[in-house]
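The complex appears here minus one protein chain, its other protein chains still in place.
Order of writing sets the chain letters: A, B and C. Residues in each chain are counted from 1.
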């Protein structure tokens, strides 16, 4: 028997669960996990099911077809544990790539990485240690930047990439690339209470004496740092921490938060409801 | 339309969700929240649904009857927000009663308290401030203890009490009372890593230099402090805290943890799976 | 013997600790707790000492005088556990006042409250239960607002108030009042990642799907919500929480955070270093 993940989104109305569960019965499936949410904001219905069934994908999809059509559903049928094809973009900072790669190898993160693409060569050794293909393409001007972005799209197409992860990739993406990858590109950035604009936020956070520093993993939209939030964490600090120690603490919480977001995405737990995410933990 | 909560437990097998959702469709219901869990340990299936429906209770139950019978379900149909009839037992410590009463009055905890019963009179004023009936029955020997426990059962019957809360009630209950109230009596106790046996655990925790102190809310069984765990929290401490400050910190985490457990119980989110709880948050 | 708290601030230079500890030896004192911090940002030296000594205040101050003069110190000599004279301003929300009053009565917060002053009468009963004098002065226009602020200053002077706490007092203070109370007036406000401007931030936080909501206790300056931060906390939330539940969670973290800030202030643990606080926990 296969363990399937079925996610679906449609307008909310009565009878959906009955219809979907009927199709699953038809495919000799047993629901082992189920989560749903009706959004009062958008009127949408969200569902994630794990189903144990010996049916083939074809037969499962045949059973589902009448239901997904009747309700106008957006849906996806996946297999539990299938590695997500993930392109990782990095610059010089190692902490996020190290955490993703270590957990992938430890069997705690179901991704496969056809390429680590970087505008610097600093992390080539780290990628090599973990057996990940690494490619260095300098970005120095508008032309090389456009070339880098074309390469991103090429890799996405060539390897049928499902998720692009900005693991501290320090270049701003063009709106075109953001749009092309909408809903399948995740970024991590530091977060503070209150927020700080401009350069060197850790220095500002130190000057202002913040007591918590954190990180936010979010989908990338052309409005940078403002896409739907996937995960957030904070860590307590105090006045005695110099800016460079805040940076180290911030890196920890960044890598932990990004890996969690990627894990949830790889398990089809992240659904979009307008400007926000539904996370089915 | 009424907002219903339906909880059910039965042996796990295919088709349950389809059957239950069919009964809900029949009662013109719309599922607004749904959680389920299949326990690999006990082979049981657990489900909690919130359903919006204009049907009467009678009609809803009629629609459910064939399904609950076919699957041999233990089930309960409740109304969202209905105050839970809750008997609170206290001794001298105010913190847990204060937190329960304050949140009940603030509309954050759907309980109604027909009686606060105590073996001391210290908390009479606090109960009065919150408008809760208070009764003082000293427990000084075996006889007065038995009388106290008979009074507990009398109040439970008289007011059809659904939950008994030991809000720092400092007497050990008889196995008979524990059995009579099995699954509907909750206790709070402090928790440490590692655990400490015997008197004055805060003093021991201080002597041992523990870095975390916590609290566990659990169902009461005749095996004291060993019933199924509902909720746990910890707080960080350090070597400089004297035992009395550990006590104050411990009280905070105790009251917070107990109130959370009572809230989940009042919302039918706590189900029993052998020695452990399923919490549908 | 008395337990003293000595706090001092001066320009950082070698020999301060030796000089101060010499004065303490002269006053037959024993240092039981000591914390210091040299600020790289402002070049200032901060110190907080607890000293056990049978000396009178006069003799202690005589021993200190040559040192505080030589180093140009700002200093304060207090007695451990002395209740801080605290004026509490409230409007309609009970949670912060309830937490302050409950902990004060439980002996966990060394404050005495000569008055709870409010622009509404809603919390009169709560204040009465805890035995705190309560005064209601409506604020409906510029004139009544000015009268309210004059009353604040009058109470501060009359009772030699050391701290003014805005326990969800929902009026913006005039810059004049902020200046008059600089360094001895604390506010609590909700905090989000990212921050939200404008009305109804909990609704915005819900719409944006934030995963953490928090609170910040800070000194009030004429630049509202931007004074030096004293304490911050966050709590985890998810997409399923409606705005009103976020409000309840937010109130919890607000009251907890405000009480902590007041406690630290009452124990002379909060010192100002330019735009930020030094907290000697």
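Please note the rule applied: contacts are C-beta pairs under 8 Å (C-beta built on N, C-alpha and C of every residue); 3 or more make two chains touch, one makes a residue touch a chain.
As the structure is a prediction and not an experimental result, all values here were calculated from the model.
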Hidden-chain contact residue, picked from the options C:17, C:79 or C:122: C:17
Absent chain, residues of chain A that touch it: 33, 94-95, 98, 102, 106, 108, 129, 240, 248, 251
Footprint left on chain C by the chain that the document does not show: 12-18, 21-22, 24-25, 28-38
Residue ranges of chain B at the interface with the undisplayed chain: 37, 40-41, 191-195, 206-212, 214, 216, 225-226, 228-234, 238-240, 242, 273-279, 281
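The criterion applied here is as follows: only the chains that are shown with their structure count from here on.
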Centre distance in Å when chain A and chain C are each reduced to the mean of their C-alpha atoms: 41
CA centroid of chain B to CA centroid of chain C, Å: 36
Numbers and ranges of chain C residues touching at least 2 other chains: 240
